[in-house]
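Every protein chain of the complex appears in place save one, which is left out.
The block that comes next holds subunit A.
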């Protein structure tokens, strides 16, 4: 789903058509001091770099007043370039979206159920609608050319008349009421002044010269305009031609996109972000208890990049070997290593999402797996190195903690990551990417444990037949 040519199209058309639109209210004086023409272009450009975005966030990012931004977005919505979605949510439900946006999320704590707010604010989201943009730009160009050509051929334009006294405008349709009995001109209804025909709106009528010349000059002017227009819009028309055959990037409705993004975030091991999203979903969507019922087809948990491509290869395919959730594992169960989830994360994801053509995909995925394994090894080595450096620093401060950290250092790559957290340093989510596999080995003292998963799954079971989890026992 290549966005780049479409983004270029959006940017070109923004600069061609919308670069002189002022966003000030009509009742405000347009002073020389505060003139924000061209802001529309900035907004459109910002939207090309984002998918679904909350308007408040966009306002903050662009350092604009949210009212102005809203006016701009409303304008674009009317121009059919942007789709907007207004949703009533609790403040926590709004965090669902943030979790989706920051696919890596940042340590949002799970809020206890008792603290839910029941006030519903309306949050507005917006997203570029590429399919419509393509059509709209083409239509606009077509209308521009048609208007000029019509004027050039002088056909099918409905005459307009203006009264020079009171400025009232009439169309040719009103001609019947305007005709006067006294002389042969049209007269205004109010002031009885003689009406003047408002000729060709694009080419101003020239007085003084004979009609011939005026007409010819008008034609010349129109031809000129047409030519200039073609020339100036050439890059845009080229881009349109290039984009014509490409599949249009489709983000779907806000909910669909959010669901996908959450799945991606989860697949990249981002537990607590999903956590808060799941719990708040139950509360945020108070009115609609099963928000994803219609969307179940879409999600397959994979590493973030592959999610969108895997959308169609759906979860109805049987998985080869299911990973059992921790609470299902009882003592003495005869499980394979895979079922315990002790296999590397990538392979687990690969297998859980195996499509019909198992063999083919397996081959491909094993290649990927080996590459990913090596990547992981290198990654953990780097982590180890960094950890060592940090320990060296910390040695002066807290000896006991550093010793603990260094001890766990050598045991496993990942608990070291946990140790990092325990030591109280902020860890970026990317480092925890492949964490979720190891959650069985780490005791629930850590923040990824069976307990949270338990709660999570429970909420899932209540809230929706949601398939974002790799464990697809729900859909049977």
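Following the convention adopted for this analysis, a residue touches a chain if its C-beta (ideal position, glycine included) is under 8 Å from a C-beta of that chain, and two chains touch if they have at least 3 such contacts; residues count from 1.
By our rule, contacts and distances are computed from a predicted model.
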The complex's invisible chain, by UniProt name, from "Related to mitochondrial ribosomal protein YmL8", "Trafficking protein particle complex subunit", "DNA-directed RNA polymerase subunit" or "Origin recognition complex subunit 4": "DNA-directed RNA polymerase subunit"
Omitted-chain contact residue, chosen from A:186, A:251 or A:380: A:186
Among A:3, A:62 or A:172, the residue in touch with the chain that has been omitted: A:172
Subunit A, residues in touch with the chain not shown (by the definition above): 154-159, 161, 172-173, 175-176, 179, 184-186, 195, 197, 199, 215
